[in-house]
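With one protein chain removed, the remaining protein chains of the complex are shown where they sit.
The block that comes next holds chain A.
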Amino acid sequence: MSDGHRRAQAAIQAILRLTNLLMAGKRVAVIGDEPELAARLRAMGAQTLLADPAAALRGHRVLAEDEAVALADLVVGATEAHLPFLRDGAILIPAAPPARPSGTGEPHETDGEPPTGPPARPSGTDGEPPAGPSGTGGGPSGTGGVFAGLPGVRVRDGITGYRLGPGREVFVLDMSC
């Protein structure tokens, strides 16, 4: 069996197990070249949003990447570049971090006890989305690449919430859970 099919099923299993949500009717932006995943999601009833014009012939909706991300309930393959566009409540599956030499950079630790007090906001953002956090230290949790430097709040097992500004909170899935 092709690796794409294996990855597609594994990703769908992880998303649905971590969130307990329904795939049918979700707007899902699929970033990157994952045709098997996009096809499976579409077959499960998701409204898939892809940037590749040829995807229209396979029943996906074609949109520029920022527009797709701005509409999406779920972004598969999210990166730092998408942060300014995300809607409140969006759920992110980070792009797999690029392979790095071992022993460098620990991921931002967000698991464990919830912090006391209200979740911290990224400093200097008042209504504006953050200007893209600095640092690209991705890690095994898969969240560091997108949100290195932003304080996350544990939501439930495998889900971390991030406040991007007033009334805008997004959720990152830890696909290794």
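Going forward, a contact is a pair of C-beta atoms (placed from the backbone, for glycine too) under 8 Å apart; a residue touches a chain by one contact, two chains touch by 3 or more; residues count from 1.
In this text, contacts and distances are computed from a predicted model.
Participant: Name the absent chain by its UniProt protein name; which of "Sarcosine oxidase subunit gamma", "Branched-chain amino acid transport system permease protein", "Adenosylhomocysteinase" or "Inner-membrane translocator" is it?
Facilitator: UniProt lists the chain that is not shown as "Adenosylhomocysteinase".
Participant: To test your reading of the contact rule: which positions on chain A touch the chain that is missing from view?
Facilitator: Counting over the whole complex, chain A touches the hidden chain at residues 1, 5-6, 9, 12-13, 16-17, 19-25, 40, 43-45, 89, 114, 154-157, 159.
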